[in-house]
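Questions regarding the structure given below will be posed in turn.
With one protein chain removed, the remaining protein chains of the complex are shown where they sit.
Order of writing sets the chain letters: A and B. Residues in each chain are counted from 1.
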Amino acid sequence: MQANALQQQFEPKPLGTPLTYERQLCQARHSPCGRFLVASGYDATIQRWDLSQEPPVKLPPLTAHNGWVQCQAFAPAGERLFTADSWGKICCWQYTESEPRLEWSVESAHDGWIRALAVSPDGQSLATGGNDAVVRHWSADSGQPLSAAPHPGKVFSMAFHPRDKALVSGDLTGLIRQWSADSKTVVREIDARVLYQRHNNQECGGVRQIVFDADGSQLACVGQKSPEGGFATGLPCALVFDWSSGKLTQEMQVGTKEDGFAYDAQFHPAGFVMATSCAFPGRGHVWFWKPGEPQAFYQSNTIPNGRSLSLHPDGKSLALLVSLSANGNGRQLVNGQYDGGSARIHILGFSKPA
Amino acid sequence: MHQPQLCQPWEHRLSRRRLLGTLAGGALATQGEALGPLFAPAMAEELRAEEKQAILIWLDGGLSQLESWDPKPKSPFGGPFRSIATSAPGIEVCELLSQTAKQMHHLALLRSVCTQDNSHSAGVARINRGDPKDRGVVYPFLGSAVAKLLGPTSSGLPPYIWIKPQSGGFKAADAGFLGARYGALALGDGKPPENLLLNPQITPEENELRNELRQRFNTRYAARRRREIADANSYVFDLAQTLMRREDLFDESKITDRDRERYGTHELGRHILQGRRMLEAGVRFVKVNSYHWDSHGDNFNACDSLVRQFDQPFAALIEDLADRGMLDNVLVIVLSEFGRTPKINSHVGRDHWPEAWSVAMAGTGLKRGVAVGKTNADGTFVDGPPHDIGHLFHTWLRALGVPPENMSYDNHGQPLPVANEACSAVGELLA
Partner (left out) sequence: MRELFHVLLMERRGDNTAWDNYLQAAFEANKTWDQLVREILFPDEKDPQRAGAGFFYTKRLEAYGQNPIDHPGLTRDVGRLFLGIDLQCAQCHDHLFIGDYKQREFQGLYSVYLNVTAKGDQPVPAVIEKPLIKKHEFVSVFDSTKQETGPRIPFGVELPIPEAPAAGTPPASALALIARDLPRVDNDRFSRNIANRLWFLMIGRGLVHPLDLHHSDNPPSHPELLDLLAREFATHQFDIRWMLRELALSQTYQRSSQGDAIPEPPPPESYLWGIEKRLSAEQLLRSTLRATGDLERLEPPPGTAAAGEWKELRTRFLTAYANEPREPEGEYLATVKGALFALNDGKLLDLMKRRPGNLLDRVATLTAPTEIADEFYLTIFTRFPTDEERGEVQAIFEKDPARREQSLATLAWAMLASIEFGINH
């Protein structure tokens, strides 16, 4: 499909009123059935909306975590939701009822911040990784540990291949490791080091998200490159790799360094990468880019500060989670209260249904 | 972000009318005293003999109190990190300070720091100068103040050494109205100053002879002239020659593998270790600077990287000073121009926050294993009496044996309090 045809079909338009939450959220995901949207973030809760109602109905949150909840994944059949927090805990939920049930949890699954979680395509196991630089495998049914293997850097992202029995994990240093499905053996390493920077005494960047396309022939990962200046902020960037060869096929870079990290990405079934970035308040893009094309066919910063995007399983809409938290030095009170920032989830419909 | 250069009230100079007003009160003080004028000079002599020392670790840009000394887990602004117990019962710190936590029984925290400026341009100077009342003069930074008040120790080494990344040299600006001689000798990347080694063309005997001659010329020159220039000149030549005799201080082969491992080979690790060596050698005041703490963006990954770079060598420093009994004489301070906002901005960063932050300290004159003052449950504001940098200057000077209430600088006849007289020491911190 030509770029302008893609644009005509897939240019996103807001549908209805955005969902809002009083605290900032990091990630939103649709349940496999498409009925639920769950989102988690800085207040250790997992928020749920029932999208089958119009307007969507907010359900009671899931609360068993501490710190930040930054990653979550559904079992493929949709019966379970797995979540992990920054204090090292993972939880398995029966989440579909109004009163959620915690099926099992592991209090100290990792030493500290868990930043990545993925469920195997058969739903039997899940893998987690985080700042302790260990990739762990768990039984989805019981939460029993199955394996653990070290990673060279802090693990920021993970994904299972849709068909091959393979797990990939991306770390701070821009290294992507392919593991055997039980994550005991390293099969190969893929180089995404352009996403890592040593800048101003800091270790910056990292593979912030990693995703496969529908048939598993391509892998995309996102982050930033080439930071400048005082704040370790670089250019939002997605890298696309050919899965069979592990070769980089395309670098998709947009915006300026004020647009910062690309935090999330997903392949659309039509074959293009959807990604969003967030940096300085009011900055950051959403972009759709078909691999092989020289530029994005859609790129917009009208809804800035995107932290996460999730395609509805019906392919008709996209949930774009944004952070609303102005920056500013010193005391800023709103009506005498200290404003801590909030989140908004825009539901965007495509121009022409696929 | 850097603001355009805004008004800097500490640069307001002396107005003549005020100067005349002050002078009318008393005669000009004696200028001939070896370290330049100070009111209560007898006191100064006693102080010098005490050999108190200090090390200031300056984390430029602003350390987040929430990711260090005052974590607020389970609060809206707590961030992703856990808090951990420390060797001081009842005191918890952020997990990023895992090594320092084991030394907490030596430390004193002030968690109720509330200062005035939320911009770097104003904050850096005001905090370093102790925010004195504006008398139209530029006050010295703490290192220059201590260099003035206490002078060199009996080691004869320069009283104020500044270990910093990048270039070294002589940095006069810290000295303010005290005059350039109280500025800092800066060691760029901790390396020795240029020309430290006795030039191989000169034998030690020749060196002695040439300096003896030089001094003789200078003594003759200074007779029947104002003393200041000759004093300043011989002071720096004396310091230079003392430094030359201590070239071992810069000899990296003298660093043990154990120290290298404990402090780390990263920049701040090397610099804090160099700071310890300077203290051991007898330097009166050491400042160690670390830059790029201004985490407006990606604060938590930045802290995960930076706070750990501080934690390791700082814990080693405290452990070493304690083991050697040096904490009885050395004041240790960890300082920034402000803390960081509880609120996390859309860039996952924290901005500048002078309203409620923490300062860590240890050593001479201070209680050990205490956390004084507190912030409210969300960490947004101080709960209880707030303490400004003026209170801290009083506390630190007192800890060093300087009674700030009774001591003034003599700025050409104008008496200037050594610390803001509207503030006083934080009694709960003092031993």
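We adopt the following convention: a residue touches a chain if its C-beta (ideal position, glycine included) is under 8 Å from a C-beta of that chain, and two chains touch if they have at least 3 such contacts.
Predicted model only: the values in this text are computed from it and were never measured.
Undergrad: Since one chain is left out of the picture, which of the remaining chains does it touch in the full complex?
TA: Checking the complete complex, the chain left out touches B.
Undergrad: Looking at the full complex, which residue from B:Gly62, B:Pro132 or B:Pro193 touches the chain that isn't shown here?
TA: B:Pro193
Undergrad: Thinking of the whole complex, not just what is shown, which of B:Ile84, B:Ala232 or B:Leu416 touches the missing chain?
TA: If we include the chain that is not displayed, B:Ala232 is the one touching it.
Undergrad: Which residue, B:Asn218, B:Asn289, B:Asn376 or B:Ser408, contacts the hidden chain when the whole complex is considered?
TA: Looking across B:Asn218, B:Asn289, B:Asn376 or B:Ser408, the contact with the absent chain belongs to B:Asn218.
Undergrad: Could you list which residues of chain B touch the chain missing from the display?
TA: These residues of chain B touch the chain that is not shown: 2, 4-9, 11-13, 15-18, 28, 30-31, 134, 136, 158, 169-173, 179-181, 183, 185, 193-199, 201-202, 206-207, 209-211, 213-214, 216-218, 220-222, 224-227, 229-230, 232-233, 235-237, 239-241, 243-244.
The definition used in the following text is that only the chains that are shown with their structure count from here on.
Undergrad: Using mean CA coordinates as chain centres, what's the gap between chain A and chain B in Å?
TA: 44
Undergrad: Under the touch definition given earlier, write down the residues of chain A that touch chain B in their complex.
TA: Residue list for chain A touching chain B: 23-24, 42-44, 66-68, 70, 86-87, 112-113, 131, 154, 172, 200-204, 206, 230-233, 260-261, 278-282, 304-305, 323-331, 338-341.
Undergrad: Can you name the residues of chain B that touch chain A in the complex?
TA: Counting only chain B, the residues touching chain A are 1, 61, 73-74, 76-82, 95, 118-119, 266-268, 290-292, 294-298, 301-302, 304-306, 309, 341-349, 351-355, 378, 380-381.
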